[in-house]
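Notes to accompany the following structure.
What follows is part of the complex, with its chains left where they were.
Labels run A and B following the written order; every chain starts at residue 1.
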Amino acid sequence: MSSNTFGTLFKLSSFGESHGKAIGGIVEGCPAGLKIDLNFIQSELDRRKPGQSNLSTTRKESDTVELLSGVFNGISTGYPIGFILKNENQQSKDYTSLKDVYRPSHADYSTEKKFGIRDFQGGGRSSARETACRVVAGAIAKLFLKRYKIVIKAYVKQVGTITLNKEPEQLDLSLIESNAVRCPDAKTAKKMSSAIAAAKKQGDSLGGIIQCLALNVPAGIGEPVFDKLHAVLGHAMLSINAVKGFEIGSGFNSVSKKGSELNDEFIAKGSNAIQTKTNHSGGIQGGISNGMPIWFNVGFKPVSSIAKKQKTVDKKGRSISLEIDGRHDPCVLPRAVPIVESMAALVLADFLLLSRGNKV
Amino acid sequence: MSSNTFGTLFKLSSFGESHGKAIGGIVEGCPAGLKIDLNFIQSELDRRKPGQSNLSTTRKESDTVELLSGVFNGISTGYPIGFILKNENQQSKDYTSLKDVYRPSHADYSTEKKFGIRDFQGGGRSSARETACRVVAGAIAKLFLKRYKIVIKAYVKQVGTITLNKEPEQLDLSLIESNAVRCPDAKTAKKMSSAIAAAKKQGDSLGGIIQCLALNVPAGIGEPVFDKLHAVLGHAMLSINAVKGFEIGSGFNSVSKKGSELNDEFIAKGSNAIQTKTNHSGGIQGGISNGMPIWFNVGFKPVSSIAKKQKTVDKKGRSISLEIDGRHDPCVLPRAVPIVESMAALVLADFLLLSRGNKV
């Protein structure tokens, strides 16, 4: 654990508040000799940026990344890659009215207790704006993972009470980006869209589940004890704003099954390969990848920022009736898809590098 | 992330396989001047050790801890606390038959892929035997937390399909240790017991859910971004053998709720304190404790070691019919209760020390 840094060898350190001059970070440990495709990085950021569709906030941020170091003639040098994203929206609003108010289920109160002081402009460091840095780093990690043919795909599996009732292998993952919800099933996506629109109208918010797949991860990645691959994936996902739950493979569905139902039988595949018949393990056994697809679910609560009137207190404990500016996403899941993928990419890139030290 | 070490300031490094000479570890960062109550540490180990009741394995390990350093006249010196637990059971069995076999849903295959070599005696480092070290360290952490009046209580909330349908505040936590299942409700405990006994008879295994509470944690503990308090708790819990899911507060139940239903309203409590009316947040907001009870669920799959005959393959991909020695727990949850508590204690002790650097 090291606070504003994530990773051991391939790592991201980030800085920046939602309403400061800029956010940014440093990607360390990216091996030298990698083609750094700036367009790809920007395209990943575009998947996360606000204002993509009428489902999301009307706030505007171009989220243009500037790489400041670590790349020479388009190739990574092995040096740290510093980057910034300017905050274009920083002066748009007067937050003074929120100075002494604790918004329900926000970090206002707990932050103030921690530091004794609070940057009350738009959530400070607790704003999800910081996740743009994760997407930059995650995009670089994806470029590295591509060399291993590793593909990471996340999609929205549930919004409020609307669930995509298909197994991963039944899905056409190429459809993920075909709708604003990022659900690879047109019919379900449409229902989700309507639900989000309805919540928006009510000044309310919806949660949901993002499911993520990592394909072609070689067997042997992960650590046996404290840093089990799914433990670090869980850490990564639970560090994303509004995430309240994580489950690997069959997850909480496992708890009511019997061992004989859940165990994944090993089978031979061709002359030289071993696989499992089922994949309840989610591609990870004993904390180490087994070569099967890695899959996990990430549970998001409905975001705390809602337009509806709410009750709360101020610093002095006085009751307050609060109405928060409505320019928030009624449902963050569509925009959170690239964040989930990015964090997964960071974890896998780091473990791949770590695995280079496994054998003499 | 650092492999065999958990924590930043208050930390545990552990070593040892299930069938080596000994397991052990080093607890670093325990502040000087703390009374180290060896009896308490041993009593915590006794809650985890095998053979406590007829629900668990008949294997015998006394699990006697020896502290080798870091304590002088019963008081912590600030030096690392080294400790070992001898493996008494190490020579009891011939594992050669398992040398080339991949037990379903065990770490055999993935470990071999990782290291190219595998200690095939009883699971090596992937055996849950290693968790005894966590309990030693967790007990020391609990002694430290006691000075802050922090209390950590876990209990079995679900076994297979049997669920304890009560909210934490409806429970009498003093009943946890009154039955072998560690469920603080006699009636439910009895049902769970029967279910475990039935699974044992069938040579099968059961999973379940452990719920954990941490009371009196001061507001202001945790980090805003990558090391959110619940993210590190999740990491800690998911690193425990057989754990497949983690959720903080309302967790996966949040996903189908609306923001207006789920937000925790702040209220004044007495003249000087602020609380929340509900606690869907699980005591953590924006990754930082808010002074309310911390609560979370840990989902365990049924353990992979079952007596029933199973199909699998060996190193060469040849089909094998496997029957594993029956001395395994049909349900590990009762013994996992102190492990969950220990990991929670380690996380909180570490964050408490880290929080000493929050303000000038």
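Please note the rule applied: a residue touches a chain if its C-beta (ideal position, glycine included) is under 8 Å from a C-beta of that chain, and two chains touch if they have at least 3 such contacts.
Owing to the predicted nature of the structure, the values given are computational and were not obtained by experimental measurement.
Engineer: In this structure file, how many copies does the full complex comprise, given 2 in place?
Structural biologist: Number of sequence copies in the full complex, not just those placed: 4.
What we mean here is this: only the chains that are shown with their structure count from here on.
Engineer: Between chain A and chain B, what is the separation of their C-alpha centroids in Å?
Structural biologist: Centre-to-centre distance between chain A and chain B: 26 Å.
Engineer: Using the touch definition from the top, list the residues of chain B that touch chain A in their complex.
Structural biologist: Touching chain A from chain B are residues 1-8, 14, 102, 104-107, 109-111, 113-116, 124-126, 130, 158, 160-161, 199, 202, 204-209, 218-228, 230-232, 234-236, 238-239, 241, 244-252, 254-260, 262-268, 271-274, 276, 280-282, 284-291, 299-306, 308, 310-313, 317-319, 350, 354-355, 358-359.
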